[in-house]
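Every protein chain except one is present and positioned as in the full complex.
Which chain is which? They are A, B and C, in the order written, and residues in each are numbered from 1.
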Amino acid sequence: MTDADIYRQFTWPVRVYWEDTDAGGVVYHTGYLRFMERARSEWLRAVGVQQAELREQQGVMFVLCAAQIDFRRAARLDDLLEVCCTVTERKRASLCFRQEVRDAAGVLVSGVIRVACVDARTFRPQAIPAGLLPLICISE
Amino acid sequence: MTDADIYRQFTWPVRVYWEDTDAGGVVYHTGYLRFMERARSEWLRAVGVQQAELREQQGVMFVLCAAQIDFRRAARLDDLLEVCCTVTERKRASLCFRQEVRDAAGVLVSGVIRVACVDARTFRPQAIPAGLLPLICISE
Amino acid sequence: MTDADIYRQFTWPVRVYWEDTDAGGVVYHTGYLRFMERARSEWLRAVGVQQAELREQQGVMFVLCAAQIDFRRAARLDDLLEVCCTVTERKRASLCFRQEVRDAAGVLVSGVIRVACVDARTFRPQAIPAGLLPLICISE
Partner (left out) sequence: MTDADIYRQFTWPVRVYWEDTDAGGVVYHTGYLRFMERARSEWLRAVGVQQAELREQQGVMFVLCAAQIDFRRAARLDDLLEVCCTVTERKRASLCFRQEVRDAAGVLVSGVIRVACVDARTFRPQAIPAGLLPLICISE
């Protein structure tokens, strides 16, 4: 498995704590979106990008444009999940991800997430820094 | 304006607090989903449904099946927003909502949310209680 | 009741939503701290201070230094609570609040909260802006 493969199929483990659950006894729906962002953040870190640095040194950050989420099955307290993150599209100023939250029995939640690169002050679209582009592998 | 109209175009005010913001200086993306759920909960309350009672007395609750969210513009600390909630589809065991989060200048975030009525223990789909259906008006 | 009295005994209503609860069926413990901060923010707004403006125009903000919280009884989904907020101490660069979260049956959670006024960039202690001090009434 090459580095490129790792970045194509990035996976991050997430444990469910009390903070993630609601009175229905399961993970509150926004929990899965937070878990997905942790995986995107860790994927960025794995390809060598620190978001805090990106913001301070290059003045840009990534923000959500659109999210399409399917909630199939709920996770519960103490569950150990894995969240995967695959880049499916790379444009000048935006990226599209396919993401899944899974447990041992299969997919719980899946999503398509579009993020834009924006100026950290004005929130106007900004080209993804040139140094970052080659680090981002697209999955077919 | 009749009662039916009120329920067709339900709107709920939301103030942005520190807890809702992130280091980007704006509302963290899951905040808008929480605001949308507050509006759905208050709409249910307005049509006469207490969700805690629904669960204890009828053994059912509503859970998210799918969410499709567009993030156009970000809200900031101290902003006063309004969140609207319109039922666009009413099936035997699910409802579909069109929702918007707005400020004085227009729409910030819009979404299509599908919720299912499920058994509170098994999470299996359950018919929406008969007494509830006539309270739910569909918007064309 | 004079304006001064209002500010001495400031109270803010809070409704409990799904987002606030956990799998124990009650409000997750950090919820009460968020509710207390909403009351402090609304108290500041009531005495004429917008925190976003305070930060942009004067370069200062309030941050938590210490919190001492007693959790006596838990709130549940749909509960309507009131959160009160009384200033018990006013120093050059900090304020101390006594706060309570109550329902119709009495106090659920009580706390003593100390906040410091800090420079918004360096987080170094900063004198509370002179224009703000006269607005803050101390309760005996």
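Assume contacts are C-beta pairs under 8 Å (C-beta built on N, C-alpha and C of every residue); 3 or more make two chains touch, one makes a residue touch a chain.
As the structure is a computational prediction, the values presented were derived from the model and not from experiment.
K.L.:
Per the definition of touch given earlier, which of B:T30, B:Q51 or B:Q99 contacts the omitted chain?
P.N.:
In the complete complex, the chain left out is touched by residue B:T30.
K.L.:
If you put the missing chain back, which residues of subunit B would it touch?
P.N.:
18-19, 21-26, 28, 30, 76-77
K.L.:
Just the residue numbers, please: which parts of subunit A touch the chain that's not shown?
P.N.:
Per the touch rule, subunit A residues meeting the hidden chain are 15, 17-19, 34, 37-38, 41-42, 45, 50-53, 76-78.
K.L.:
Take the complete complex as the reference. Which residues in subunit C touch the chain that isn't displayed?
P.N.:
24, 26, 29-30, 33-34, 37, 61, 63-71, 73-74, 120, 123
Convention: only the chains that are shown with their structure count from here on.
K.L.:
Counting in whole Å, what is the centre-to-centre distance of subunit A and subunit C, each centre being its mean C-alpha position?
P.N.:
Here the centre of subunit C sits 34 Å away from the centre of subunit A.
K.L.:
Roughly how far is subunit A from subunit B, going centre to centre by Cα mean, in whole Å?
P.N.:
Comparing mean C-alpha positions, subunit B is 25 Å from subunit A.
K.L.:
Quick one: subunit B and subunit C, Cα centre-to-centre, how many Å?
P.N.:
27
K.L.:
Counting only residues that touch at least two other chains, what does the list for subunit A look like?
P.N.:
24, 26, 30
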